[in-house]
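Left out: one protein chain. Kept in place: all the others.
First chain written, first letter: the chains are A and B, and each begins at residue 1.
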Amino acid sequence: MSANAKVIEMTNMVSEDGQGLMYEENLLWEKERSDHPGVDLPEPEGAALRIGVEARDADIGLPQVSEPQALRHFVKMSTWNYSIDHGFFPLGSCTMKHNPRLNEKLARLPGFAHIHPLQPASTVQGAFKVMHELQHWLAELTGLPGVCLSPAAGAHGELAGMMTIKRAHEHKGDTSRKIILAPDSSHGTNPATAVMCGFEVRAIPTKLDGRVTVDSFKEALYATCDKGSDIAGMMVTNPNTCGLFERDIVELADLLHKAGGYFYCDGANFNALVGKVRPGDFGVDVMHINLHKTFSTPHGGGGPGSGPICCTEELAQFMPVPTVIEEGGEFRLETEEDRPKTLGRLKGFHGQFGMHVRALAYMMSHGADGLKQVSEDAVLNANYILSQLKNDYHVPYEGPCMHECLITDKHQKEAGVTTLDLAKALCEHGYHPMTVYFPLVIPGTMLIEPTETESKDSIDRFISVMKGFAADVKAGDTEKFHGFPQSTPRRRLDEVKAARNPVLRWS
Amino acid sequence: MRYLPQTKNARSAMLKDIGVSSVDELFRDIPKQAFYKDGDNTLPNHKGELEVERIFGNFANENQAAPDGPFFLGAGVYYHHVPSTVDYIIQRSEYLTAYTPYQPEIAQGTLQMIFEFQTFVAQLTGQEVANASMYDGATSCAEAALMAMRVTKRNKVVLGNALHPDYREVLGSYMGNLGSDLAEGEPDDETACVIIQSPDFFGKPEAYEGWRKKCDETGALLVVVINEIVSLGLLPAPSMADIVCGEAQSVGLAMSFGGPHLGFFACREKFIRQMPGRLCGMTEDADGKRGFVLTLSTREQHIRREKATSNICTNQGLCALAFTVHMSLLGEDGFKRLARLNHEAAIRLADALAKVPGVKVVNESFFNEFVIELTKPSKDVVQALADRGIIAGYALEGNKLLVTATEMTKEDDVETFCENLAEVLA
Partner (left out) sequence: MSELKFTNEHECIMVDGDVAWVGITPYAQEALGDLVYVELPEVGKQVKKGEDFAVVESVKTAAEVYSPVDGEVIEANDNMPDDLALISKPVADGGWIAKIKISDPSQLEGLMDEAAYQDYLKTVD
């Protein structure tokens, strides 16, 4: 990978001539550098520098364009993106629901946007109240009283939760517990997180009906120690990644607790339960909540997320700092002195505060009654899709499902059309595909999560497109599937080329 | 209920098609004990937009925001001007409500933006490659330490100078979790990396040559942390580092009480397979047209599971967009000018404060923040000034105060600050 070879590849500029409403747009560095930038700043006075080191005078190589050029650049590029505001986004396990604009407006109030995390507490009482209120809502909705808002995203919340468990064992002087049980269908972050905490992961097989059975759980729990006293805990997503509720969860949690382990629940699928069912009441000790899934903060093309954790009274003493506490009507951050057993700090400052504002605005808008309707509609919509597609696609596990349903390409694959082809066909037909090839436990999976913010009309259109694909495959009209998509800004991209010779920047 | 499109008719038709009589039948796998009973839920019911706006308006009004008065607080989070174009672009549906670009054919907008973001970060830091962003500066710094341990197969991290206290705490939690050592001072043969912040937490710009030499002698990696990315328009690029990470909130993002901000991560190309986080790469589509994809994803948790380089599965996509738009508006000349304006604002502040009785400017060199020493405990001074509507800075141990000036700092803000400080110290 010599630098020269890359320069040659980089010259592959696109023509900026579009076609109809299909725009082309080059990189900023490929544009002529304008005489002046897109901001007008006053002339520096030329004071003698006091930086104590040599100044950076050489050309950095940054591009330079005027404001209208910059604006058009990003607007044109935006037209290449699919988003929830465009249409149905049935991405399983990701909960792509409507993102209310009220939340955006509120997060931008100067009293929230322009406050500094290290200001004196007396000048940010309103911000602390927002965080305190959000802690209260999350505690109530999960049935778990300890809430720490600081984790930056789901995986970060997971790390916070697992470190909390580790800390709890350490505090008891019990450092021999090294094993975390996790179903083989679990999200990839689960084992990655467990390993970051120095645990080993033992998989619980789920092949038979998509769930963990009491027998297979016991087998894993007692595999190396007849009382399970080498088990630190289990990581279970519930509803699980196959869209099913783990029916025996109370029994599993009891067995685990008797063995001295803690139950970590991945909250990715909380949209199936919110306002109706409380995880704390089915044995969960600690879980993270994705504010960007269940509580509608925007995904933003991949972040920022926010992944608060909620835990039992017992584990709350170990979770990360800070949280917001109230003392005689005054709000402040709790420190390590208030909670000496805490595992410490996992993120700079107090978490993704802007996301806290948005999530709380969403919760208050829906209220207890609205949130219950959210999970009911989400589950209803997923089951409706399952019922309408079950004759056209292979359904590995019997329903009812929760807020997402799982189908596979088993029937279509015999004719040479795979899950990937179907996903790309959806792109061609104006949809974002469902989650594909996840979970990994069975081949060719498609995980469909409609969310509650779709109408029956919108779901019916999706169903008819999916039925159309199945009918085409059945009729032998399969060739076209391999060429999809055709009408998108780019057709299938060569990922092998990208990975073999990585070009990660303009140069 | 304004966010719910389903009608009663639709719901009953769907239940009928599914073949159940009530929605509760669909929840039958869940144990009874876990359901809310009637009246259990103590949370209030739904509210209209106006009502919610009023509630939040009241919360917001209780805070003293930076535009409300003189503001001199920095310490890792900086109050800068953000052009209106930035906020317009990041509120466009196509960026705001898109998912991670796993389907590249319908996400080229996000992908090309990330490629541009990676290029900006690599250029500013003088590094060969950069990733698609991290949660924030503190976690980015912790991930840099973990990566250095993977690369060197060593277990000890050394802090070479004054690192931001929050970064240090986060680093301590991550390292403690793995049973690794965090030390101060000089590297030795067991050191995975030396971490240098520049400017350091007390505002002093750092020279890298000496640290580079010490790292070369011991085989440790040199990690440079940047808190205030605007400084890279005036201070030397840390191109001799192995990893440069930190916080880019200063370009494009509001302070937002500490988040969401924008961690960045850049390093030498030979380490790309050890890097945490997402990467966007250039490629071609089936017609031979240039396009972009997320690449080298086999390092990531969804494929490697327990062998992943990190458990991270998001970046700060929209924050990276805000940064990229703001950088494109600043351009080469604007970025460098902004850096000079910040430095000059700090010089003016330092000169004015030096004249206040009872104030001594500690730093000889600085970028846009520096330490002053007072005749009274800084914590009390900060509170006293806050009561007068002035956010004075970050109270360090004893009588020391860390103060910051940016392009936002007005002449009369400095005057007001100095007058009130003199009174408080008198």
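Observations, loosely collected:
The rule we apply is simple: a contact is a pair of C-beta atoms (placed from the backbone, for glycine too) under 8 Å apart; a residue touches a chain by one contact, two chains touch by 3 or more.
From a predicted model like this one, the values you see are computed outputs, not experimental measurements.
For the chain that is not shown, the touched chains among those present are A, B, taking the whole complex.
Summary of contacts with the chain left out: across A:D184, A:D338 or A:E495, the touching residue is A:E495. Here one chain is not drawn; of B:R54, B:K213, B:R273 or B:K410, the residue touching it is B:R273. Listed residues B:T7, B:Q33 or B:T298: the one in touch with the omitted chain is B:T298. Even with one chain removed from view, subunit A keeps its contact list with that chain: residues 495-496, 499-500.
One chain of the complex is left out; on subunit B, the residues touching it are 273, 297-298, 303-304, 307.
Everything below uses one rule, namely that only the chains that are shown with their structure count from here on.
If you average the Cα atoms of subunit A and of subunit B, the two centres end up 19 Å apart.
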